[in-house]
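In this view, the complex is presented without one of its protein chains, the others remaining in place.
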Amino acid sequence: MAGVAGKFVKSGLLRVQSNGIIQQSHLSTLRELSVGKKAGLVVVGSLIGGAAGLAYTLDQSVKASGLDLHAPHFPWSHNGMFSSLDHASIRRGYEVYKQVCSACHSMKYLAYRNLIDVSHTEEEAKEEAASIQVTDGPNEEGLMFQRPGKLSDRFPSPYPNEEAARNANNGALPPDLTYITAARHGGEDYLFSLLTGYTDPPGGITLRDGLYYNPYFPGGAIGMAQALYNELIEYSDGTPATASQMAKDVATFLKWAAEPEHDDRKKMALKALMLFSFLISVSYYWKRHKWSVLKTRKIVYKPKSE
Amino acid sequence: MSDQEAAELVDPAVAIKEKCSQTKECAALLEKFNACNDRVASKSATTETCVEEQTDFLHCVDHCLAPQLFKHLK
Amino acid sequence: MLSFVARSANVSSATVAATQTVANGTKALCPAVSIQIERTLVPPAPQKLTTNSLTASLPKTPIRAAASLGGAIQVRFAHTDIQVPDFSAYRRSSVKDSTADTRSSAASRQGFSYLIVGSGAVGGAYAAKSLVGEFVSSMSASADVLALAKIEVKLNDIPEGKNVTFKWRGKPLFIRHRTAAEIDAESNVDLSSLRDPQLDSDRAQRPEWLVLLGVCTHLGCVPIANSGDFGGYYCPCHGSHYDASGRIRKGPAPLNLEIPIHTFVDENTLVVG
């Protein structure tokens, strides 16, 4: 097939010079358009170009708003076009979330059943669920009651409502973390840098108490104190729990929480790429085959010499 | 990391950041950053802040740190 | 009458032979006269140019002038002085020699093209099926609904003789820990006296556990446990009496209380749904 395809491609690209009087028909469509239409086209083109340029500059201005320090691109193991998430890291990230972050941050869109076949087995997910108490609907007497959690229950939120959350964190609301990597520029890079980026404020910056300095946080003053320190928790799989390791794992866990379809999406990308490249080449062969008649047509025009 | 009970667990990032801040271009930025800090500290009423110098310095360290750090983490 | 015979030399399958109309026998052949031909030639309808239609118009046999009384003679011939360019770049290896008879290799040539397009169709069918599959499967029950579809009951928290109500799929679910007396009473009820005859052993996989949907089969009220004349359930709405196996014994309800699908996973847990 390659031979045939090569022959067609070679011939297509090669302008066959023939010494007959070949009338060259200009295929460009612009020639027939009236002047008015051409002017209209120019106007429309410039409008679209202008709009695109405006959108680009706006987007850039949002990014480079002066002194913000953008998180660098870390070589995550899931960065490749076909690379899946590291599920061992997701599991460790869950442990970090459960023992550290869940004190202030909720993940109310995640249920225990989501963990099954991602970072935990069904038994482990059931255990995790059973370890919490959930208020359930009215019983016969019409009273709400507490029961241990089930797979269908969602992660518990530390505060009953936003006001309680703000009140407990002197006005700052700890954001829900389920979709945080999708909600912040830089995603997991930003989270990792934020969690490991705490430094003392530079000269001239004084923060009111209750605010801490973090160069990666827009504006520099963040309501969250540094949360991750060396050996803050003990990983169940024995990994040394350094601050960077915990930050990396919890960032991976939150990346999974925001994009649970991540692995399937990349597997589908692999399939689609292979399949469509095959289909494109077949379509190209088919087009060339169907057009070969017209493309090799030669018209000879011999005017009757008087 | 073998005897982490005995020795205090060292975060690889600390060591790498230290090494990165001694590279030529980052050291220069660090120098400017410290100079700015001293200048601002010495003055009593100034509105100058050293955020820009710090940003440049940290930007330099980050781009030196980012490629190497994950090799030292699991 | 001038008959003009031209050997169709070296006309390749891709060249369109030039055609020319010549005055027929009754009129004089006057090539040199520059008078305007009275009948203007209507350009023929645009021919659909495909491999087939063009090969049809190629001269198959040596060309001769066809003389006919009325119509103009159409003579098709290729001017021998036209240099036909070299088309070998476009031709498959089996048809390089334009003079040889290539019908023998036609099957494999066409087969080759059909094979490629066929495999493309296979890929296309696969892509189409998965696309349709994606949309159809998105209409199936979502994970959170499925998670609530099954309920797991710890049997040892239900003491003997007690009937516990659970909320399952939005309906009350009765789990009754039956005493030995109730089991005996229910097992020797004779079926003829029942409106909806069912053996107790069919209704309860394990005699000591009765799993019922707490929805009266009359108009859907929730029956009250351990009440009514038959020691089972009493429906307060219209007075239906069910026995300890959930079978209708008295009152307007037509059928027994429904037994949902349930399995005893192990000694202590029951999964309903």
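When the chains are written out, they are named A, B and C in that same order, and each has its own residue count from 1.
We take it that a residue touches a chain if its C-beta (ideal position, glycine included) is under 8 Å from a C-beta of that chain, and two chains touch if they have at least 3 such contacts.
In this text, contacts and distances are computed from a predicted model.
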item	value
From "Mediator of RNA polymerase II transcription subunit 20", "Ribosomal RNA-processing protein 43", "Complex III subunit 9" or "Exoribonuclease phosphorolytic domain-containing protein", the hidden chain's UniProt protein name	"Complex III subunit 9"
Displayed chains contacted by the hidden chain, counting the whole assembly	A, C
Which residue of C:49, C:125 or C:219 touches the chain not shown here	C:125
Touch criterion as defined above, residue of A:132, A:182, A:225 or A:270 at the omitted chain	A:270
Candidates C:55, C:93 or C:110 - the one touching the absent chain	C:110
Hidden partner interface residues of subunit A, rising order	77, 80, 82-88, 91, 117-124, 237, 263, 266-267, 270-271, 274-275
Residue numbers in subunit C that touch the chain omitted from display	105, 107-108, 110-112, 114-115, 118-119, 121-123, 125-126, 129
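Throughout what follows, only the chains that are shown with their structure count from here on.
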item	value
Centrality ranking, top chain (CA atoms only)	A
Chain whose Cα centroid lies at the greatest distance from that of subunit C	B
Subunit A-subunit C separation of Cα centroids, rounded to whole Å	33
Whole-Å gap between the CA centroids of subunit B and subunit C	61
Rounded Å distance, subunit A centre to subunit B centre (Cα mean)	29
Subunit C-touching residues of subunit A, taken from the complex the two chains share	1, 3-4, 7-8, 10-11, 14, 16, 18-20, 111, 113-114, 137, 140, 150-152, 275-276, 278-279, 282-283, 285-286, 289, 292-294, 296-300, 302, 306
Complex contacts: residues of subunit B adjacent to subunit A	1, 4, 8-13, 33, 36-41, 46-55, 58-59, 62-63, 65-67, 69-70, 72-74
Subunit A - residues contacting subunit B, complex	67-77, 88-89, 193, 196-197, 199, 202-205, 215, 220, 230-231, 239-245, 248
